[in-house]
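Below are the structure tokens for one structure; questions will follow.
Note that one protein chain is taken out, while the other chains of the complex remain in position.
Let's look at chain A:
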Amino acid sequence: MSTTTLPPAGKRTEPVSAPDRHTSDRAKSERKLGWLLAGPALAVMLLVTAYPIAQAFYDSLFDYRLTDPENRSFTGLSNYLVILTDSLWWTAVGVTALITVVTVAVELVLGFALALVMNKALQAIRPVLRAAILIPYAVITVVSAFAWQFAFDINTGFVNSWFAWLPGVDTTTDWFGDFGTSLFVICLAEIWKTTPFISLLLLAGLAQVPEVLQEAAKVDGATWWQRMRRVTLPNMKAAIMVALLFRTLDAFRVFDSIFIMTAGANGTESVSFLAYRQTISRLEIGLGSAVSVLLFLFVVLIAFLFIKGFKVDLAQARGER
């Protein structure tokens, strides 16, 4: 009697990759083709992203005013020193962080709820529902900011008269006259605009949760909340983290809504707004570039923290592994 021995589970035999010197002609040719295919895209990426970043860093080392190019002079890191010792910079960082935390947190909860609705919606209405939820994301941010500004404006808005029954709101409420109320409207506009984006990413994550696990949990008598906590969320972790990463990076660069609604009044300046004011309004290319470089470093730091700190795996989120 013969016996069959299966290889131990989890110990699959992998083809041993040959050392480079033994790379076959075919592998070499494939690698070359890969570079040929990806090369142009890489070159374009370098041209439109790496070059401006390098140029901004180079400009940030100079005292350089756009209307006075002849007097441009190398000042080393002094622009960075000016920025980092200015209380306005740290206030702007604080405001930006506050907007980021508030909007991303609310968007995550709301976006998840919308994703659940879209996931469970009847097949017949699902496309319509998705399109309807996506509409705010399709609106240009400047247009959305104007719409919210007009809605809350003390003269042209309807919010004061519609919500006069709420405590603290009446026809004389000047939403853009104080820090807190200004920021409230700015956050509201941001949340309305970008929640659809986060909900779409989460919907993709929901679709990846194996139905068989849900059914097994149901058979075991798990409640809806238990299934959500023990099955759905753990299986969606990668999608959630990617959604958070993308939105955090985006939210930290908030500009349009502030520019339209308050123009930085009442201490609502964000880091991007400071970069705009130094570069475009003051025409101080050196100082403005330094603000932009610092903003870039913040964004890199956020991405690094998410990817290394929270172990976000972008490839896994895309279903590549």
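The rule we apply is simple: a contact is a pair of C-beta atoms (placed from the backbone, for glycine too) under 8 Å apart; a residue touches a chain by one contact, two chains touch by 3 or more; residues count from 1.
Here is the rule we go by: contacts and distances are computed from a predicted model.
Per the UniProt record, the chain missing from the shown structure is "Multiple sugar transport system substrate-binding protein", taken from the list "2-oxoglutarate ferredoxin oxidoreductase subunit alpha", "Sensor protein kinase WalK", "Helicase XPB/Ssl2 N-terminal domain-containing protein" or "Multiple sugar transport system substrate-binding protein".
Of A:A115, A:L274 or A:L295, it is A:L274 that touches the chain left out of the display.
Considering the full assembly, A:G177 is the residue among A:G34, A:G76, A:G177 or A:P234 that touches the omitted chain. For chain A, the residues in touch with the chain missing from this view are 63, 66-70, 82-83, 86, 88-89, 154-155, 172-174, 176-177, 263-266, 274, 277-278, 280-284, 287, 291.
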